[in-house]
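Have a look at this one.
All protein chains but one are shown in place.
Every chain is named by a letter (A and B) in the order it is written, and numbering of its residues begins at 1.
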Amino acid sequence: MMVLPDFQLVRPSSLSEALSALAENPGAMPVAGGTDLLVSMKHGLFSPTHLVDLKGAPELHHLGVGEEGATIGACVRLSRIKDHPLIRTRYRALSQAAEAVASPPLQNRGTLGGNVCLDTRCYYYNQSDFWRRSLGGCLKKDGPICRAAPAAKRCFANFSSDTVPALIALGARVRLVGGPNGVKSERTLPLEEFFVEDGIKRNVLLPGELVADLHLPPAENLLSGYRKYRQRASIDYPLVSVAVAFQVREGRIREARVAVGAMASSPVLALETMEVLEGALPAPELLASAAELVTKRTKPVGNQAGSPGHRRLMARVMCRRLLKELLEAGPL
Amino acid sequence: MNVVRFSLNGDPVEVGVRAGETLLQALRERFGLTGTKQGCDLGDCGACTVLLDGEPVLSCLVLAADAEGHSVVTIEGLSHGEELHPVQKAFLDEGAVQCGYCTPGMVLTATALLDANPDPTDVEIRRAISGNLCRCTGYTKIVCAVRRAAEASGAQGRDGES
Partner (left out) sequence: MSREFQWIGKPTVRYDGVARVTGQAQYTDDLRLPGMLVGKILRSPHAHARIRSIDTSKAEALPGVKAVATGQDAPVAYGILPVSEDEYALAVGKVRFVGDEVAAVAAVDEATALRALSLIVVDYEVLPAIFDPYEAMVREDVKIHEETRVANIERKASLSFGDVEAGFGEADYIREDSFFKGAATHAPIEPHSSLAHFQDGKLTLWTATQVPHYLHRYLSKVLELPQDRVRVIKPALGGGFGGKGEPLPLEFAASILARKSGRPVKITYTREEVFLTHRGRHPMHMKFKTGVKKDGRITALHFESLLDGGSYGSYGVVTLYYSGQLLTGPYVIPAYSFDAVRVHTNKPPCGAQRGHGGVQPRYGFEVHLDRIATDLGIDPLEIRLKNAMESGTRTVNELRITSCGFRECLERSARKVSWEERRGKLPKGRGLGIAGGFYICGAGLPIYFNPLHHSNARIEADRSGRVTVFCGASDIGQGSDTMLALVAAETIGVSPESVKVVSADTDTTPVDLGSYSSRVTFMAGNACHAAALEVRNRLLAAVAEEHGVSVEDLEIRGQAVEVPTSPPKILSFAEAVMLAEVRGGPVCGSGGYTPPILAGKYRGAGVGPSPAYSFGAHVAEVEVDTETGEVRVLRLVAAHDLGRALNPPAAEGQVEGAAVMGLGETLYERNEFVKTGQHESPSLLEYKVPTALDVPDIEPILVESLDPEGPFGAKECGEGSLHPSIPAIVNAIYDAVGIWLHEAPISPEAVLKALAAKKAGSREQGAGSRT
């Protein structure tokens, strides 16, 4: 069997204990479901001195859906989100995205926080230690260049979370706690601002800082959905994903938000598409032209199955189909 | 070493494990429960599926220490002596077992499905087992077996009521 590198397992029973453990051990990493981290550790991508298990912190398990929106703790498992009746009706994109993550047994283990913090992925990175060494490593881990885009100076590893595009489309805000400014420090930001377009850095988390929970605004009259393009209907990470949320008021599309995943090192808010949709009457030609713009800000490179051009095309098709489907189906 | 206490196939157990030891390793190497198979060790095949508090999880990606205080059921915990679980029986009768390497994981996944949803549609069955790869059967007979087990349990339930 593959060997996990040696580490100490810390199992705090509260959020503050967890933050202290992270603060005290600079080589520590937090873990919740472990469905991505343990794979990476078996591949030798991470060798933390400590793993701080967040599952024992009750503060991170809260899941509440009410009039003022929804709050979902970082340790809430994806299967719970998928099956939650109010999330299914009010925040359908999120429910669909949770159901699209990997495969059912992994959804029983994986958490929302883990999926939000999912490492970026690349053919040349998500391989065994033997494989990567035989190639001389890559920029993201230990090599001199990006194997997927050798001329570039940066890492283009692909943003691969399913839930994040859905959360961003739904207008989620993420609450971060702890970090170098002390275990009591806290900040909340729109989820799209959490990510940075850099396959290595990935997000703005500071050392010792954690995602505590995600907050979704009220979902009155909200239509939303998530589409994932992948080779098999299960197990696979997205090659392209699109999430859309909007309201229809007096026959017009309002407050449209469109997010694209797996097409850059961070999730992409499709501002041009959103602009076309805003205030528009839902006519088929309009949907098509809005969908055409969805890839404007994406930067796919050849680090996944499917050429970048094909993935762009798929993003447009997914977007158009999703818009059409939502407008035809109407609210649940 | 971390000492972990949990319920294993209904019995309370206590075991010392390394921090980096997976539940799969502990089950196979410390408890000798080799019915839980290792097919990829990376969460891609489902051969190592066990039930954690009644839900299918991939034991190659669960730290053994995470079993603390929980209930773990492996394929060895499903049958009682010579009496097979209805899902096991259906797999046998339907010819849903070939090489058998995916079978423990498949059977446990199907068991959890039927516990939660006693009368699943074929699509629901296929979705539930979509994290368990089978290379021999092409899935047709596995889906039939799960349906057969559902029907058998349903019939049993009805008999019980009458």
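Just so we're on the same page, contacts are C-beta pairs under 8 Å (C-beta built on N, C-alpha and C of every residue); 3 or more make two chains touch, one makes a residue touch a chain.
Bear in mind the structure is a predicted one, so any value in this text is a computation, not a measurement.
K.L.:
Of the residues B:V3, B:C99, B:A116 or B:A155, I need the one that contacts the missing chain.
P.N.:
Of all options in B:V3, B:C99, B:A116 or B:A155, contact with the hidden chain holds for B:C99.
K.L.:
Could you tell me which of B:V4, B:V17, B:I75 or B:A150 touches the chain that is not displayed?
P.N.:
B:I75
K.L.:
Looking at the full complex, which residue from B:C45, B:L63, B:L114 or B:A150 touches the chain that isn't shown here?
P.N.:
B:C45
K.L.:
Just checking the interface: what residues of chain A touch the absent partner chain?
P.N.:
Interface with the chain not displayed, on the chain A side: 1-3, 103, 123-124, 127-128, 130-131, 133-135, 229, 231-237, 305-307, 310, 313-314, 317.
K.L.:
Residue by residue, what part of chain B touches the chain that was omitted?
P.N.:
Its contact residues with the unshown chain are 28, 33-45, 47, 74-76, 78-79, 84, 88-89, 91-104, 107, 122, 125-127, 129-143.
Operating definition for what follows: only the chains that are shown with their structure count from here on.
K.L.:
Please name which positions on chain B make contact with chain A in the complex.
P.N.:
Against chain A, chain B makes touches at 2, 18-22, 24-25, 38, 41-44, 46, 49, 52, 55-58, 60-63, 65-66, 68, 109, 127-128, 130-132.
K.L.:
Provide the residue numbers of chain A that touch chain B in the complex, in ascending order.
P.N.:
Where chain A meets chain B, its residues are 1-9, 11, 34-35, 38-39, 41-42, 51, 53, 55, 79, 102-106, 108-109, 233-235.
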